[in-house]
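Some chains omitted; the rest stay in position.
Chains here go by letter, A, B and C, matching the order in which they are written, and residues are numbered from 1 within each.
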Amino acid sequence: MPTLVKKMSTKRGLPPGTLVHVGEKKVSKVRVSVIDYDEAQFEERKLSTVEECFPFKDKPTVTWINVTGIHDVEAIEKIGRHFELHPLLLEDVVNTEQRPKMEDFGSYIFFVLKMLYYDEKEQQVEIEQVSLVLGSNFVVSFQERERDVFEPVRERIRKGKGRVRKAGTDYLAYALLDAIVDAYFIIFEKLGEKIEDAETELATNPTPETLQTIRSMKKEMIFLRKSVWPLREVINGLERGESPLIHKATGVYLRDVYDHTIQIIETLESFRDMVSGMLDIYLSSISNKMNEVMKVLTIFAAIFIPLTFVAGIYGMNFEFMPELRWHWGYPVAISVMAAIAVVMLFYFKRKRWL
Amino acid sequence: MPTLVKKMSTKRGLPPGTLVHVGEKKVSKVRVSVIDYDEAQFEERKLSTVEECFPFKDKPTVTWINVTGIHDVEAIEKIGRHFELHPLLLEDVVNTEQRPKMEDFGSYIFFVLKMLYYDEKEQQVEIEQVSLVLGSNFVVSFQERERDVFEPVRERIRKGKGRVRKAGTDYLAYALLDAIVDAYFIIFEKLGEKIEDAETELATNPTPETLQTIRSMKKEMIFLRKSVWPLREVINGLERGESPLIHKATGVYLRDVYDHTIQIIETLESFRDMVSGMLDIYLSSISNKMNEVMKVLTIFAAIFIPLTFVAGIYGMNFEFMPELRWHWGYPVAISVMAAIAVVMLFYFKRKRWL
Amino acid sequence: MPTLVKKMSTKRGLPPGTLVHVGEKKVSKVRVSVIDYDEAQFEERKLSTVEECFPFKDKPTVTWINVTGIHDVEAIEKIGRHFELHPLLLEDVVNTEQRPKMEDFGSYIFFVLKMLYYDEKEQQVEIEQVSLVLGSNFVVSFQERERDVFEPVRERIRKGKGRVRKAGTDYLAYALLDAIVDAYFIIFEKLGEKIEDAETELATNPTPETLQTIRSMKKEMIFLRKSVWPLREVINGLERGESPLIHKATGVYLRDVYDHTIQIIETLESFRDMVSGMLDIYLSSISNKMNEVMKVLTIFAAIFIPLTFVAGIYGMNFEFMPELRWHWGYPVAISVMAAIAVVMLFYFKRKRWL
């Protein structure tokens, strides 16, 4: 989980449009790769310099330029200048603290999205910011790390599977969006399993560690919420389709990914409901336990304290205590004690404490 | 109750419109049955192959094609191709993790709904996904299992009861919708009884099992909510009647089923209010019990501890303890003890602990 | 209080518009009474058969047909057929599980309302469903029981008090609506008194019975909410006055009854706030009590346990215990004990436990 607020303050006071990288540096060097295709042809290249991607700007084919690593603001600025991107847009690209959003700049549409993976080793969710610029014949994507969820999309382009090679840049953008949203389901499956484990633990043997788990799940969901909720607006904004960059035929696909987003949001809300109920269950199971402890204490104390008192009486050293001299004194005293114990046990039985 | 999130991740990376069955396989073989009717004639057939239903597409009569079993994606695809259904629609049909929704594809309207039964044996709610395609002269319904809530509708068609034989496909779709919504009432009756049982238990003898019941009812309602809430939009969308497939005369029927949906939603909300209040009651009844346990302990301890102390004093072995030699020492000591006990009892009486 | 969900399931599978009585049968026989009036004349009759009310349909005067008892679906159906009412409307009339609603059928407007009385004997709220059909020259009202809140309206019609004899059917419908809403205030006064009683009890001497009262008030308010909230929409719908059946002059009266509804809703919300706060107060007063019990126990235990220990030491039977032979041994031991007790008391005093 990321910390609550990253050091955005480093940016303070600079003129708007100044590019400052906010966030961790996750790769050593910016890498650019290009996939260029139309129905007939396909080309894939890993570029050695940023400038090599410039000629693709004016090619009529669909070009997908993928930039990995956003800490090198100069490289980002070069790309921005060539593709005539607004400085505020570039500022958002290099600032990993953005919330998901969509902005229509007229000749291109800009998205910020959060890509989520579940890190199996660390058993936690990793968040990475992905920015997409959708132009009429190019899509530029910026991501923080090598690893991504776009590999299946690349594969489909390479093999010409599905509609992707026949459609335009809007379909490509949709495909990337869809890949990101699809990846959320894995996160939610994992989270769902964790919740069910915690539930089982809660029902059988709740410990203070269970409480820690609940707390950390709650916190995790607060962060997921921040990534997932704004997505709804983003895709809804696209789907309303006021931009000429989005073709009508893509609408039904956007509606599909919108449905997925709603499904994710509803799942998140269900999870929240469940987890927030778990704390109450935990508290009441502690109360139950304490109640049981109290009963044991009370039963022991209430049975033995009177008995001890009786023993105490006959332990007194008065000279004139006639009982002490009776021959049956001792057995009678023992019997009285036994009777008291039985009465007490019967009383607790009736009170259902036993 | 279903698990929280099904394995949707198996679908990840495939091009949109690829049919992958998500969910349990609940029947061994896909079965198709056809009911074809108009005011004058009626025909009902169980088909041995999927292809046999194809000719009905162009018949002017109302045709209801019911497909049971959705795990065989090829069969679904065949039907889809013949009836010119959108691939994304078919993808939704075979994915049982859909939320209830309505989509207007122009020449047909597509619904996803959740059919609920109460399994008397298992004492739990079973959810099944039903998809409906409403065309101008056919309705195709897809369901997961043989058992359904549509039998009364079939019976009405067979016997020509009510308006159904005189009306078009939109009325048939309404009738199916209505049958599904009507079935919800049974679920809610059962749930209502369960809640009342739990309430009675809570008022008379709350145990940790009561807590488990409350918890499981809460969880059940989280799931019901996911099935029921979106229904409102679905039916509202239909009722606004912008599609030429929905005749005006059907509007009043849709309004009726809409009212039922609102009633179900309000009942669910009342149930939620009641159940969430029950946990508080449970907690306070535990507190009450602990309070009572504490009082018993305190009364015993506070009465006998001083008495035991007095007995302890006269159990001391000092050589010069004049009281030990008094003739009335023992009776006086016993009387002092009795006096202490009476005072304590009086004190607790005044404090209303007895 | 009614049960949560009535047996609506008996209706399942029947074609829409089939009349099935849902609810208790509260009178033995359906009775119909008619009040027919205009500014000049007035006639009031109790009819022996349902059919006798049919001629009033075409009289130009204002006719109010009151039907008591809705379990006889045939009688309801006869009236419905004669007055050309929609079968779905009649279905709603005989189903007492309806939520309050308004439906405009063009030539008449249909309302479902909940009439509430406070039953002084049983000390609880009784709910009865009232349905109204407002036509251009008639109002048909259906109610479950003889007893109603309309008597003052009848009296005003009989005596020609107020505007009622000069105005049309819409004013009559308003007057009935107003009578129903006015009756709510009595319910709320009673409930308000109950809440104040519970508050006083809570502040002075909270018992588990107080908790039961709070719980039952909470439940009662969940039901009241279901009756009262939809009323807002109903009257608002009327007031917007899109139906030609509602004259403009009646608008100001509808706004008045709308204001009353809002006032009732706000009062209900205030009540909810107060009652939900009461549970917290109850819980904290239990905690307070337990705290006090604990203190008493602790003070007794902490004072006497050390004293008993000292007594125990000098009750040991060692042969060589020099103190036992000292002449002042006993008084010194007693003094030491007294000193310990004083120190403990002083300690608890400083801790403010005494």
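Here is the rule we use: a contact is a pair of C-beta atoms (placed from the backbone, for glycine too) under 8 Å apart; a residue touches a chain by one contact, two chains touch by 3 or more.
As the structure is a computational prediction, the values presented were derived from the model and not from experiment.
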item: Copy count of the single sequence across the entire complex, 3 present; value: 5
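Just so we're on the same page, only the chains that are shown with their structure count from here on.
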item: Co-neighbours of subunit C and subunit B - touch as defined; value: none
item: Between subunit A and its twin subunit B, rotation from the CA superposition, multiple of 5 degrees; value: 70
item: Most central chain, Cα average position; value: B
item: Farthest chain relative to subunit C (centres taken as mean CA coordinates); value: A
item: Intercentroid distance (Cα basis), subunit B paired with subunit A, Å; value: 26
item: Chain centre separation in whole Å, for subunit C relative to subunit A (CA means); value: 42
item: Two or more partner chains touched - positions in subunit A; value: 315
item: Subunit B residues within the subunit C interface of the complex; value: 151-153, 155-156, 161-164, 175, 178-179, 182-183, 185-186, 188-189, 192, 195-196, 203, 252-253, 255-256, 259, 262-263, 266-267, 270-271, 273-274, 277, 280-281, 283-285, 287-288, 290-291, 294-295, 297-298, 301-302, 305-306, 308-309, 312-313, 315-321, 353
item: Contact set on subunit C toward subunit B in their complex; value: 3-5, 7-9, 11-18, 86, 88, 91-92, 97-99, 101, 103, 105, 208, 211-212, 215, 218-219, 222-223, 225-226, 279, 282-283, 286-287, 289-290, 293-294, 296-297, 300-301, 304-305, 307-308, 311-312, 314-317, 321, 323-327, 329-330, 333-334
